[in-house]
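Contents: one structure, followed by commentary.
Removed: one protein chain of the complex. Kept in place: all other protein chains.
Coming up: chain A.
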Amino acid sequence: MITKQERQRIQTEFQEKMDYDELLNCMRCGFCLPSCPTYIESGYDEAHSPRGRIALMKAVVDGDIEPDDDVKRSLDMCLGCRACEPVCPSGVNYGHLLEQARDIIYQNHDLSATTKAIRNIAFKGLFPNQGRMRTMTGLLGFYQRSGLQKAARLTGIMKILPDNLATMEKVLPEVPSLKQLKNRPDHLPSLVPQKKKAAFFSGCLMDSMFMSTNDATMKLLQYAGCEIVIPDSQACCGALHGHSGEKQQAKELAKRNIIAFEDTGADYIITNAGGCGAFLHDYDHLLKDDPAWAERGKDFAAKIKDISSVLVELGFDELPLQLPDQVVTYQDSCHLKNVQKTFLEPRQLLHAIDGVQYVEMNDADRCCGSAGIYNIVESEMSMQILDYKMKQVETTQAKTIATANPGCLLQMKLGIEREGLSDTIRAVHIVDLLLEAYEYTRQPVGS
């Protein structure tokens, strides 16, 4: 429950901080409604639509309603997938409005002890800290070691934690050993005549749980003609914080990253996680009111590129690539598509592989329901969205689902497991598939 006092504080801060021009910019045309997964899955409830959420934010500013639990519920249910943005003819920047609103609510509302525990450990203890992240092995390990397990017993968290967590545990990739995790390169040469210099943003989840995908990404860059630098002092991108109402922390992380990458002299900063990429891409907005950082944020943001878009730019799709015959489909990463506007390139790369029959699934750009920690905190809606997604996958008869973001990858794996399809369908990160194709094409004859 949000108390009366909290409601007043939140309302005042809404009035002080929300971007009223942007709220007014929404003309309520409703064009975004058909793109919003929560609107559709809630059975067409306007309170779970972008237009409804914007109207609620504006009404709080206008003093027409109080920011009560129902308002918070509406905002909590939002995936933050930003599918409402590219379809909005008025160009409303919904993502920024949501971030600001959530930040105000979470900074002023005393969360329940359990939610607080999860958030604290995740946001303050774990994600900002590469070192600590590296010592975590898997979500369950995290759960046990973080003290959460104890907290859980005390507060009865097990009752509210979704049953999908158990399934989740099954699909987690094999985590590399501590030693491997600590010995990360900080510089790699191009393996062909060099075309560009790239700095690699390794990402916390990617550089621990999905370390092999990071290695694959770097190999692809090397084959495509990039010298790579991997600044050791980089931090978490801050997306999870930013999207969950921990904006101040997100800003601190942004500054650390800007410092880490500023002097690398790289042509691009490469990411292989759509979620991180979009947030990095937004640093200019995040720091816009900080005169000392605004310009630096802009320069940083301008260099962010997803691996697939760099590979296409460097002509990787023109190299011979082959795989054993199979149907492949692609699940868009929401933020890669809706914020970074990268959606043609991954498809172009998949089309370039001989032996791959690419079949586009229906609604490939609809969120899979992973959405940061959404699949844990809003598991019911998340699973409903996932079930729809898996239906679309199954009609393509794909053997391989390619993804471009660790959250989506885990979610797709979860979907496969839930449907009992782990013997017939696999989910992979697109870079792993590309490396597989590159190496398969070049394997020694007869092997």
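Please note the rule applied: a residue touches a chain if its C-beta (ideal position, glycine included) is under 8 Å from a C-beta of that chain, and two chains touch if they have at least 3 such contacts; residues count from 1.
By definition in this document, contacts and distances are computed from a predicted model.
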From "ABC-2 type transport system ATP-binding protein", "NADH-quinone oxidoreductase subunit B", "Glycolate oxidase subunit GlcD" or "non-specific serine/threonine protein kinase", the hidden chain's UniProt protein name: "Glycolate oxidase subunit GlcD"
Which of A:74, A:222 or A:411 contacts the chain that the document leaves out: A:74
Hidden partner chain, touching residue among A:1, A:24 or A:192: A:24
Footprint left on chain A by the chain that the document does not show: 21, 24-25, 27-31, 33-34, 43-47, 49, 51-52, 55-56, 59, 62, 64-66, 68, 70-71, 73-74, 88-91
